[in-house]
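Excluded from the complex is one protein chain; the other protein chains are retained at their positions.
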Amino acid sequence: MLVFIGKRMLQLIPVLFGVLLITFAVTRFTPGDPAELAAGEDATQAMIEATRTRLGLDRSLPVQFGLYALRAVQGDLGTSYILGYKVTTLIGQALVYTGQLALVAMIVTIVLGVPLGIVSAVRRDTAIDGIARLVALIGVSIPNFFFGLLMILLFSLYLGWLPSFGTGTWRHLILPGITLGTFSTGLIARLTRSSMLDTLEQDYIRTARAKGLAGWVVVYKHGLRNAGIAIVTVLGLNLGNLLAGSVLTESVFSFPGIGRLLVNSIFNRDYATVQGAILVIAIIYVLVNLLVDMLYAVVDPRIRY
Amino acid sequence: MRAVIRSNPLLREVVGSRIAQLSLFVTLLYVVVAAFGPQLAPYSEIEMLTLPRQAPSAEHWFGTDEIGRDIYSRMLVSARVAMTVGFVAVAIGLVFGFVMGVAAGYFGGWVDATLMRVVDVLLAFPGILLALAVITFLGPGLTNTMIAIGIGGIPGYARLVRGEVLSVLERDYISAARALGANHLRVIIKHVTPMLLSSLLVFSTAQLARAILAEAGLSYLGLGVQPPFPSWGGMISSGQRFFLSAPYMAIYPGMAIMVLVLALNMLGDSLRDALNPQLRKATTSSE
Partner (left out) sequence: MHIPLRSLSRLLLASALALASFAMAQTTLTIGRPGDITNMNPFRQANNLTSEVTYQVHEGLVTFTPDLELVPQLATSWELLDDGVTWRFFLREGVTFHSGNPFNAEVVKWNFETMMNPEDPGVAAGLLAAFSEVNVVDEYTVDVTLHEPNVVFVATLGAPLLMMVDMLHYQEVGETAYAQQTPSGTGPFSFVSWNPGQRVVLEKFDDYWGDVGAEVDRVVFEVIPEESSRVLALRTGEVDMIFGVPAEQMDALEGTGGLQVWRTPTLRTVFLEMVTQHPFLTRDVRHAISHAIDRDQISTIIGDNGSPAYSHGPPGTLGFYDHTLPFDPERAAELLDAEGWTLGNDGFRYKDGERLSLANLARGVTPGEIEALQVIQLQLRAVGVEMTIERVDTAAWVGTMNDGATAWAENRTVPTHSMWTSAAGIRTGEVGYLMNRPMCEQTVRNWTMIECTPEYDEAFARSQMPLSIEERQAAYEVLGEWTAEWQARVPIFHVQVNIAAKDSISGFVVNPQDALDLRGVSVGN
């Protein structure tokens, strides 16, 4: 077990190195002089030169990359030249909001997606299955920003039940949370259906059914448990999709999470923040993947790598 | 055409299913619109014609936009944007991913290790994120959108192809061919590639849907096709500003994306279901 974890951790190193390289490229090969940006609006040429030296921008690219990586490893992602705040501060604040949103989306996914898939599998080839499959398919096909707009139209404008923007109370999380969870709900429903079908076709389940065990007991006891691993895996991996999906959802709802921070920073050419946000999302994603792999090994000792 | 369909078991099965027929029909309809959109459009997609935000009427089927352009015409022309970005992005992902996957799977060893680490790095950026990173340093625009989305598709193809190559290589006749000293390229082209075609077809259909959604997302954020040229995502974005008084400005383009992606996903499902027995056979025989 420990060997496995150690091995996976080692594999992580080149990946994180590559991620750093890509985010480094985002700032270094974009138009605009980072030194001028960092030196600020009122900087004179001398101040810009001083900043260039201070930031190490007068050195060769490999050295610059080394310095960047070293700082990033120490948790220093620089300062946003637009807002004057530390990038880590901005990202930290935004992540709290996105985290809340992701949580709601995850709950929606589990509460809606899994039952939808189960019903679909158990009632295979009935009208219920047809409807459930269509709903799941729409979930993975509708652009989430468009779905968000439709939700605003219905629940904020026509019904007036929920706020359409901003933060503050749990009510503010509902529409963006559901919107963010649409895709993963569809995905999980489809996955649950197919893995349930696979399991239900296994001989021992047929045997259990033949023995007269009530249908639902079989479904829950055997079907779900065996489909469970696949579902949990996808749920785990899904966190990364939620982070990426937040880019669009948060734009629709003017929600101050990491997605909107990233998009605004791209527009404002605030490269320090762009780079930081992309780096942080990628690292979270990679770490969650690792965690899912480990859980896997713990839950199911048969799995060996 | 009929003969072709009858002679190919896959196509026969796909065409046989109602859902598959419907989704294939819808997809082809979009392809036709993409090809002839500008000719089909009753008005110019960028000229201002009339007063802004006119509700749908006989003259302007889907109404007019915020500066008086015909929404229906803009939507028809946008189909070409979506399809072009979709197909080119998928092609980029397919070509690079295929080469990487075949090389990794066929040669193994350090080639495999290196290429797969590259793939791991690309996979570390979930969803639209890699495209955003690429757009950040390439800048917005149609061409850059295709490149950005295409790069995002590479790792998926590389992994799929590598896995398939590995399973194909374990078959006796290919081992035999290699043992007999057949040249690499020959083995790859003659023996490996044909085995991959069906799974690539299924995967590409899903990738096309993904690419079209990504294009819509980037355009919605203002990072894709730049105004005055239309794109569904961009039309939703500007429609959002008039959502209270003229919801149709956003709803029609949104429906256009949804129906196309729905059709592609349904087509993908049908293809997969049709291929499933074959695929299953392929995997079991290699065990």
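Worth pointing out:
Just so it is clear, A and B label the chains in written order, and each chain counts residues from 1 on its own.
The criterion applied here is as follows: a contact is a pair of C-beta atoms (placed from the backbone, for glycine too) under 8 Å apart; a residue touches a chain by one contact, two chains touch by 3 or more.
None of these values were measured; they are calculated from a predicted model.
In the complete assembly, the contact with the undisplayed chain comes from B:67, out of B:26, B:67 or B:201. Only one residue from A:64, A:98, A:120 or A:164 touches the chain missing from this view: A:164.
Set against the missing chain, the residues B:150, B:222 or B:254 yield one that touches it, B:222. Touching the missing chain, out of A:78, A:117 or A:256, is residue A:256. What chain A contributes to its contact with the hidden chain is residues 31, 36, 41-45, 81-85, 90, 93, 152, 156-157, 160, 163-167, 253-254, 256, 260-261, 264, 267-270. One chain of the complex is left out; on chain B, the residues touching it are 46-48, 51-53, 66-68, 222, 226-228, 238, 240-246.
The definition used in the following text is that only the chains that are shown with their structure count from here on.
Remark: chain A and chain B have CA centroids separated by 22 Å (rounded to whole angstrom). Here chain A touches chain B in the complex through residues 11, 14-15, 18-19, 21-23, 25-26, 29-31, 137-138, 140-143, 145-146, 149-150, 152-153, 157, 240-241, 243-245, 247-248, 251-252, 262-263, 266-267, 271, 274, 278, 281-282, 285-286, going by the rule given at the top.
Contacts from chain B toward chain A in the complex involve residues 117-118, 120-121, 124-129, 132-133, 135-137, 139, 209, 213, 216-217, 220-223, 233, 236, 240, 243-244, 247, 250-251, 254, 257-258, 261-262, 265-266, 269.
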